[in-house]
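The next block holds one structure in the form of structure tokens; read it before the comments.
Note that this complex is displayed minus one protein chain, with the remaining chains in position.
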Amino acid sequence: MYSFRNDYSEGAHPRVLQRLVDTNLTQTCGYALDPMSDAARETIRRVCGAPEADVHFLSGGTQTNLLTIAAFLRPFEAVIAPATAHISLHEAGAIEATGHKVCAVETPDGKLTPAMVEAVLDAHPDEFMVRPKMVYIADTTELGTIYTKAELTALRRCCDAHGLYLGLDGARLGSALTAPGNDLALPDLAALTDAFYIGGTKNGALFGEALVLRRPIDHFRWHMKQRGATLAKGRLMALQFQALLEDGLYFEIARHANDMALRLRRGMAELGYEFPLPSPSNQQFPVLPNTVARQLEELGYQFEPERVIDADHTCVRFVTSWATPPSAVDEFLRDLAACK
Amino acid sequence: MYSFRNDYSEGAHPRVLQRLVDTNLTQTCGYALDPMSDAARETIRRVCGAPEADVHFLSGGTQTNLLTIAAFLRPFEAVIAPATAHISLHEAGAIEATGHKVCAVETPDGKLTPAMVEAVLDAHPDEFMVRPKMVYIADTTELGTIYTKAELTALRRCCDAHGLYLGLDGARLGSALTAPGNDLALPDLAALTDAFYIGGTKNGALFGEALVLRRPIDHFRWHMKQRGATLAKGRLMALQFQALLEDGLYFEIARHANDMALRLRRGMAELGYEFPLPSPSNQQFPVLPNTVARQLEELGYQFEPERVIDADHTCVRFVTSWATPPSAVDEFLRDLAACK
Amino acid sequence: MYSFRNDYSEGAHPRVLQRLVDTNLTQTCGYALDPMSDAARETIRRVCGAPEADVHFLSGGTQTNLLTIAAFLRPFEAVIAPATAHISLHEAGAIEATGHKVCAVETPDGKLTPAMVEAVLDAHPDEFMVRPKMVYIADTTELGTIYTKAELTALRRCCDAHGLYLGLDGARLGSALTAPGNDLALPDLAALTDAFYIGGTKNGALFGEALVLRRPIDHFRWHMKQRGATLAKGRLMALQFQALLEDGLYFEIARHANDMALRLRRGMAELGYEFPLPSPSNQQFPVLPNTVARQLEELGYQFEPERVIDADHTCVRFVTSWATPPSAVDEFLRDLAACK
Partner (left out) sequence: MYSFRNDYSEGAHPRVLQRLVDTNLTQTCGYALDPMSDAARETIRRVCGAPEADVHFLSGGTQTNLLTIAAFLRPFEAVIAPATAHISLHEAGAIEATGHKVCAVETPDGKLTPAMVEAVLDAHPDEFMVRPKMVYIADTTELGTIYTKAELTALRRCCDAHGLYLGLDGARLGSALTAPGNDLALPDLAALTDAFYIGGTKNGALFGEALVLRRPIDHFRWHMKQRGATLAKGRLMALQFQALLEDGLYFEIARHANDMALRLRRGMAELGYEFPLPSPSNQQFPVLPNTVARQLEELGYQFEPERVIDADHTCVRFVTSWATPPSAVDEFLRDLAACK
């Protein structure tokens, strides 16, 4: 039975993996200082419409987040993020381990607004408190929701008004940028944030995230090395992003993941299940009676609990990916329909 | 022309890469909690003769070193290492960034002795100084030298006598364990160290190091997550180590790398070049007249300077690997012979 | 006009300062390793009924908090505290700067309950999150409220049930232990917490806090030195605590501070002012019309805003101390009565 537990249950998209096979025995220098990595960085600058951006390849999301935040902030500075953010809750204190506080904000939908940011600033007026200096959001959010161009632009203006940096966790950026209702594109992100990353791990790469810095940060590669984030064969990630981004594969497969998620959602909705969160992306959060959840698990389906609704119901998370076949969704829906 | 710059100039040994291709579309859960990862851990315990060891897969050497040291030490504790150690010099302060001092010791050959360790302890008697608590060595060392079983046993006894942990950086462990003169094997390392790693990156893997902890450390996976070292698709590294270790491929290709290094050394020695360091492993450090070095570079050969000998001579580093063909060595020697 | 801004507006209680004068030219060794410091530690153990406790003298509250928390926790562990706690909000990220997350809990009155602690534990089940390992409270709290013996005992049981440490910030412990309704004494704190401190700075000392560890922590003095918290003339703090604690001066002057606070509260209440928080201690939080606040400030009185109530009213903080004369309170009340 299919696992909807995550979007990193398989390896890589075959065209991505093939790129590694094709280049396997070519010699290059290490640390992403080679021509293949240069080419991938150039591709990323091109698709981002950002010829002056600095691009770095990192092996995972937590690593990218902690590194970026630690590189931007001075010791007494803090980052503002939603309470549901990966950096707030799901990184085992990785940000704090670099010395920085995460000012966590309660949100209805996992998204920050300028008003929320300003409330945090108001609460931190003097030297007895940390100094919030960076706003850190995710698109999609951890709740599957997405930012609009207007919303992101408003956050940028708020950041400019208050001298804040704006960072964006793009672990599921492919899904965000291809979701119904999205009006953002890579060039918008490159123009509106100080740092964002194009997530590879959850959208077709074996592993890897491509961090895009609007402007080079002084000595960023020193930060990388110091945090253990410099991969010897850095080209491995570059090659994967080259394969994903040079001709649109990244968006094609992300759109597929979303299609599968919406196919699942539509099917479940038709069966009467509710989705309290308005996610248009590849994470869906239906409410299941616990009896139904158990039957599905016994059949071998995998998915994760999100939160308890009441003694008999749980909001769960289903995740689809580039690898999810329509048949797996349809089979699941048939099995779900048969649950009592 | 061949690059002798490093042992990570290519991708992975074809059998390693094939393992990733073969398993690519199989679904598993993430974070190396899947059956493939279990199997690889079991293989590693078996080849180490260490059924109680704890095994973790990490993506690179600096990450493994900083994580291990930070997990073993309390804030005021320090690590003792040779001044030439990777952790002393070549990790951009990664250990210090976790809050720990590296007590660096000058050595003639990159190797620590019990007497050197005890001299450091004597110099740190009280609360005004850090408390050295871990000895951290490498095999092969950064100078290509190796430890004997007697030497490692003596260090272990020294550590036991003084309540110290013993860690070993095995970035080039394959080369060490197959070098002429070596009498250590994986079970010795598992028995004599508290933590060591089997280096994959520099011996046939795309990337990855397998950390072996003699005994599980409390909450080690929390440490990993906090440092950004938990790979979503953790199985990627497990599969590579399975391919490398299940039937001896790891040692077979390491021995090849050493053979190529010694073929190079022999050939250069016959041409009259000197090797001040007694390395029996896949790093060789000949002294070249600068005029010769320049000619080789003009031919397209790649290698790195190690240190200046005098105005006209430089000690350089040549590195061979699992991927170095004998023909590349022979061609190099012919070209070298033709240099004036 | 009198400043009610804080309880550290003056120097030291004259008997405390005299002790420094009397011993000024006596030679001792440094770092609180001298006989005077031994004697003060012995006095503290005696008044705490804790012959096995370990006692350390530190120069301020933030330093004591960060040091204690950093000494107890391993890197991935976190501390649970009220959102209003000094360590959550008012220490410029000092705890995070040692690498640890503060899990901040919203409370109605600045106090933690076992249910709140358990809710945090439930929300941190696995390796992707920090591991809460210490509960950190204050008595009095930052809102002036105090813990009862039953409440503290319940927290201790909760901590024992879940393997947590319990720490207590005693910056205003004198005020807490002499407040109406208090049923705790120093021996209770020594028995029920793993670490607490007897605040000197805010109750009659020039500076200094006496940290009491139920049991010695391994190498605590190394932690102190590493954080810059080892005072060369450590005896200076010991002598002050000796003067404060050997014959009950500490409690006598704390009771005076509370008496002054309640005199102020009674007087203001008679004038019709409201106190939304039920503080029985030396911090009082009346609501003032902004017009009245302004008149008082123009007269030269000093106090701090706590939070905005509405466009016309502010909750403010008045603090009394060992040094507050009854006449200052009475004069203030007369002036307040004259405000329009």
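The letters A, B and C name the chains in turn, as written, and every chain counts its residues from 1.
The definition used in the following text is that a contact is a pair of C-beta atoms (placed from the backbone, for glycine too) under 8 Å apart; a residue touches a chain by one contact, two chains touch by 3 or more.
If you're wondering where the values come from, they're calculated on a predicted model, not measured in any experiment.
Interchain touches from the omitted chain, evaluated on the whole complex, reach A, B, C.
Among the residues C:5, C:74 or C:162, only C:5 touches the chain that is left out of the figure. Summary of contacts with the chain left out: across B:39, B:89, B:309 or B:339, the touching residue is B:89. When the missing chain is restored to the complex, the residue among C:137, C:159, C:210 or C:229 that touches it is C:229.
In the full complex, the hidden chain is touched by chain A at residues 70-71, 74-76, 98-99, 127-128, 130-131, 218-219, 221-226, 230. Although one chain is hidden here, its contacts on chain B can still be listed: residues 75-76, 78, 89-93, 96-97, 99-102, 127-130.
For chain C, the residues touching the chain absent from view are 2-3, 5-6, 8-12, 14, 17, 20-21, 23-30, 59-67, 91-94, 97, 201-202, 206-207, 222, 225-233, 236, 302, 323.
Definition applied: only the chains that are shown with their structure count from here on.
Relative to the centroid of every protein C-alpha atom shown, the closest chain centre, again from C-alpha atoms, is found for A. Mean C-alpha position of chain A lies 42 Å from that of chain C.
Looking at chain A, residues 91-93, 97 sit in touch with two or more other chains.
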